[in-house]
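Encoded as structure tokens, the structure appears first; notes follow it.
For this depiction, one protein chain was excluded, whereas all remaining protein chains were kept in their positions.
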Amino acid sequence: MPEITRDEVAHLADLARIDLSDAELDHLAPQLNVILESVASISRVAGDDVPPTSHAIPLTNVFRDDVVVPGLTAEQALSGAPAHEQQRFAVPRILGDEQ
Amino acid sequence: MSAPDWTRRTAADLAGALAAGEVTSVELTQAHLDRIGAVDGAVHAFLHVDPEGALAQADDADEYRRAGTPRSALDGVPIAVKDVLATRGLPTTCGSKILEGWVPPYDATVVARLRAAGLPILGKTNMDEFAMGSSTEHSAYGPTHNPWDLTRIPGGSGGGSAAAVAAFEAPLAIGTDTGGSIRQPAAVTGTIGVKPTYGGVSRYGLVALASSLDQAGPVTRTVLDAALLHEVIGGHDPLDSTSVDQPLPGLAEAARLGATGDLSGVTIGVVTELGGDGPQDGGWQAGVLARFQESVELMVAAGAEVVEVSCPHFVHALAAYYLILPAEASSNLAKFDAMRYGLRVLPPGVESPSAEEVMRATRDAGFGDEVKRRIILGTYALSSGYYDAYYGQAQKVRTLITRDFEAAFTKADVLVSPTAPTTAFKLGEKLDDPLAMYLNDLATIPANLAGVPGISVPSGLAVEDGLPTGVQILAPALADDRVYRVGAALEALLANKWGGALIAQAPELDGAPA
Partner (left out) sequence: MTELLSLEEALEKFDPALGLEVHVELNTASKMFCGCRTEFGAEPNTQVCPTCLGLPGAMPVVNRVAVESAMRIGLALNCEIAEWCRFARKNYFYPDMPKNFQTSQYDEPIAFEGYLDVMVENGDGEPEVFRVEIERAHMEEDTGKSLHVQRSGRSGRIQGADYSLVDYNRAGIPLIEIVTKPIRGARERAPEIAKAYVSQLREMIVALAVSDARMDQGSIRADVNLSLSPAGDGALGTRTETKNVNSLRSVERAVVYEMRRHAAILDGGGSILQETRHWHEDTGVTTSGREKSDAEDYRYFPEPDLVPVAPSRAWVEELRATLPEPPRVRRSRLQADWGFSDLEMRDTVGAGAVGLVEETVAAGASAQAARKWWLSDLARRANDAGVEITALGVTPAQVAQVQRLVDDGSLNDKLARQVFDGVLAGEGSPAEVVAARNLAIVSDDGALGAAVDNAIAANPDVADKIRDGKLAAAGALIGAVMKEMRGQADAGRVRELILEKLG
């Protein structure tokens, strides 16, 4: 298993939108390596013939009918918002593009 | 003798007393609120207590009882709910600063079912932040103390629910179990904890840690109480796509059958890899293993047949778990971004910060170290180039573990092991050693990976430290009734041996130092 570098941790923190401090980065990289080392054995356990399990209890085709059910009022929806205006969630300016 | 202390009674007893008109729900609820007032300063099992709401619900319950139309067997019996379940009108923080002050506008299905069945909700219990931890020390609101020894951890993540029940602050509680968070706290606090079959209890409104592993379940002081509570909260929910659309087996019935103490015809499998072959790697505390052996011998004496089963892939369960859980958690916890609810932190010294900058600052300030550690680990496990090696491989190991269970269940009706490798450790002892902390879940994790049900039943006190130990009983998926039957039998056999329930031996808390 490759070592995970401090720079990589910084990149992961960026992907995860967490503003880690330098001290946190210093601390986290070695910790992650210890954890990754302990889980490294996993790559040798199962061969190609073993299918992955994403759900413990296999179900398929669980659907709901296309029926409208009452949801929240705008007031309820906005009740936890740090800020709102014009019945909308007020958020700081958005920099990037939509996907 | 003063008036009866309702807080010492089991939920089944309380229900009987309510039905017989010996007590009202308001009285019961008030008694538990008083107990919380008296001891929770020392235990800190609750993050939020709701006297008004609980008493109002108790009042309703009394009305139904008076009208002769109780809504369930437990109508009027109060309960505590882990703070990871959404409760309409009641704060829900998941033990995290990032959700401080959030009051959900909706109820989790489990909570809705509790309300519909008439169980007054006393409050919300403490937990490791977002259920990440085995000691409740990762709560952003301070740790919970083990009622058996206030200098020790109550287990985790659901230490608050277990401690509340162990400290007689609530007769019943709801926990959630992703890798052992119901069963391990039960083991170290001398209480009962059940992780139902995955899909057996709705996850709708349970703030997800790892969606494919999480399961809510009962935390109680007796096996019968757990069964009664399980019957209230369990069963199909159309709001949870992973909910199993089948009627629950008769759980209380199974518990009552087991309480006769007869285990003839039942085959019990001792899992070699879960402490079954002794303290080989040093991780298993001798006193824990000794109590486990004693329990097995009691069950044999009660007519059970014992076989040794090997589940060779269980040794990889911890590794698979610590890849699957962080991966799913990293995605589940992305929604906490300061935009729609919860904490919003502005980065210091930035004029007119962008949404992106506010997200980063909030997530750094609002999440604790363990949460950040797992989010970063999970982000890594899912990132391109590593997915197959980590998440993909872990999912394959899950298949192998499920096959191990299937093979084992052809030889035994239930599998048994110690629930946790050690008794409760000291607060702070493992806080800076994540790996040592993770090892607490060694025996409980395989059940989550395979979705099978499990119970932890107190097995006595370890000789070294006089602290509670637990036995875990696992059954095949959807055969939750088996864990109740065998659990109740073991409970009865041990009570017979001890001359009462283990919890009765817990030290008196009143006047304990905070």
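A and B are the chain letters, set down in written order, and residue numbers restart from 1 in every chain.
Note that in this section a contact is a pair of C-beta atoms (placed from the backbone, for glycine too) under 8 Å apart; a residue touches a chain by one contact, two chains touch by 3 or more.
The structure presented is a predicted model; accordingly, all values stated were derived computationally and were not measured.
Asker: Touch as defined at the start, partner being the missing chain; which of B:Gln57, B:Thr92 or B:Asn440 qualifies?
Answerer: Per the contact definition at the top, the residue touching the missing chain is B:Thr92.
Asker: For the chain not shown, which residue from B:Arg152, B:Arg203 or B:His230 touches it across the whole complex?
Answerer: Considering all chains, including the one not shown, the answer is B:Arg203.
Asker: Name every residue on chain B in touch with the hidden partner chain.
Answerer: Residues of chain B in contact with the hidden chain: 85-86, 92, 94, 99, 102, 104-106, 108, 203-208, 210-212, 238-242, 327-328, 330-331, 334-337, 339-341, 352, 355-356, 359, 379, 382-384, 387, 391.
Asker: What residue numbers in chain A mark contact with the hidden partner chain?
Answerer: So the residues of chain A touching the unseen chain are 11, 14-15, 17, 54-55, 58-74, 77-78, 85-94, 96-99.
What we mean here is this: only the chains that are shown with their structure count from here on.
Asker: Once bound in the complex, which stretches of chain B touch chain A?
Answerer: Touch list, chain B to chain A: 102-106, 197-199, 212-213, 238, 241-242, 244, 313, 316, 318-320, 322-323, 330, 334, 337-344, 347, 352-361, 363-364, 367, 369, 372-373, 375-377, 379-380, 383, 389-390, 392-400, 402, 434-435, 448-452, 477-478.
Asker: Report the residues of chain A in contact with chain B in the complex, numbered from low to high.
Answerer: Interface residues on chain A, with respect to chain B: 1, 4, 8-9, 12-13, 15-21, 24, 28, 31-32, 34-36, 38-43, 45-46, 50-57, 59, 62, 64, 72, 76-77, 79-83, 89, 91-96.
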